[in-house]
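Moving on to chain A:
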Amino acid sequence: MSGAAFGYFPGCSGLGTSLEYERSTRAVCRELGLTLWDIPDWNCCGSTPAHTVDPVLSAALSARVFAQGARAGIRDVLTPCPSCLSNLRNALEHMEDELFAARVEALTERPLEAGHSVKSVLQVIVEDVGLDKVKERVRRPLTGLKTVPYYGCLMTRPEKIMRFDDPENPQSMDLLLQALGAQVLPFPLKVDCCGGSLGIPVRDSVPRLAGRILELAGELGADMVVVACPLCQMNLDLRQGQIRTRGLDYTIPVPYFTQLMAYAFGLGDEEAAFKLLAEDVAPAFSCMRRRAEEIKAEEARVAALAAQKAAARAGRGAQSRANGAAGGEA
Partner candidate 1 sequence: MSVLKEKELRVIGFLCNWCSYGGADTAGVGRFAQPTDLRIVRVPCSGRINPLFVLKALLGGADGVLVSGCHPRDCHYAEGNFYARRRLEVLKGFLPVLGIDPRRFEYTWVSASEGQRWQHVVTTFTANIHALGPASFSPDAPELEILNAAAR
Partner candidate 2 sequence: MRIGVFICHCGSNIAGTVDCAAVASKARAYPDVAYSTDIMYACAEPGQDAIIAAIKEHLLTGVVVASCTPRMHEPTFRKTVERAGLNRYMFEMANIREHVSWIGKDIEANTNKAAELVRMAVSKLRLNRELKPKSFPVTKRLLVVGGGVAGIQAALDAADAGLEVIMVEKQPTIGGKMAKLDKTFPTVDCSSCILGPRMVDVAQHPNITLYAYSEVDSISGYVGNFDVKIRKKASYVDWSKCTGCGLCTEKCPSKKSYDRFNEGVGPTTAIIIPFPQAIPKKASIEREYCRQFNTGKCGVCAKVCPTGAIDYGMQDEFIDAKVGGIVAATGYDLMDWTVYQEYGGGRYPDVVTSLQYERMLSASGPTGGHIKRPSDGEEPKDVVFIQCVGSRDVSVGRPYCSGFCCMYTAKQAILTKDHIPDSRSYVFYMDIRSPGKGYDEFTRRVQEEYQARYIRGRVSMVYPKGKKLIVRGADTLMGAQVEIEADLVVLAVGAEAAEGAPHLAEKLRISYDSYGFFMEGHPKLRPVETNTAGVFLAGACQGLKDIPSSVAQGSAAAAKALALLSRDMLDSDPQIASVNLNRCVGCRKCIEVCPFKAIQEIDLRGQPKAEVIETVCQGCGLCNATCPQGAIQLSHFTDNQLLAEVEALCRF
């Protein structure tokens, strides 16, 4: 589906803590032929702080985002952040209730028209663009890179709101990374809690919960934990040093899936933006290259062996045919 256009909602972290997600997302979408129109004068989606205090205010913030989009003629919104996605979706869902909608519209002072939708960047790439198209675009396959995908709690849940992939055992990012050439290890904690925003009031929760995820990734021998959520990324990457003081004995980079896509598509360092991560990806990539060479060598060895066998078989075949012919003559 090339040439599709979406209203783009970067979310607050896109301008700050997840600049690398933002940059790589824009670059990758461009490469895949998706047009992104920035929603003019967008505002907070109404996530964490607002929705814990006042659901109407939270929905009103989301409703204004849709209304701003509608002013620019945009109905279908795209956002990289699962938390924004969740809040925008929830707002649409709750506003189906007329009473609730009326309370929201009293705040926004304009009615929300029908026909809005919002999707995540991951969903659009996997479902709308398609993995075949992604595969075609790969210039630098990630052969030899061992990854574990980490979806976080919100990308597929609650099932009824998100309506994307399996809620407990999602596959979309697994398949996407495979399409890029990477090896994907089965990761049982792919939707486990990283601590989320609980890390702010309960400081200890993130090292414990995110630590568990990183520990298992390391045990499985992964080079990278690949994520799709700015908050997860922050907990797993930025606070990794803190987690190490609690017993984690290695480092592991935590890039966004869009960064790996940008790299595999052969885009520049500016787009892949790996240097904005806290943990260095260079050791992981050198591991990947070493393994890729080993794989190449092994493939060459197997091919040579097969050629040898085939040649031997052909020789024997010719011989037996010759024998058969000789027997016939006798």
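How these were chosen: all candidates are chains of the complex that A comes from, given by their letters.
As a convention for this text, a contact is a pair of C-beta atoms (placed from the backbone, for glycine too) under 8 Å apart; a residue touches a chain by one contact, two chains touch by 3 or more; residues count from 1.
All of these numbers come straight from a predicted model, not from anything done at the bench.
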item: Complex member touching chain A, one of 1 or 2; value: 2
item: List of chain A residues in touch with candidate 2 within their complex; value: 166-169, 186, 188-189, 192, 216, 219
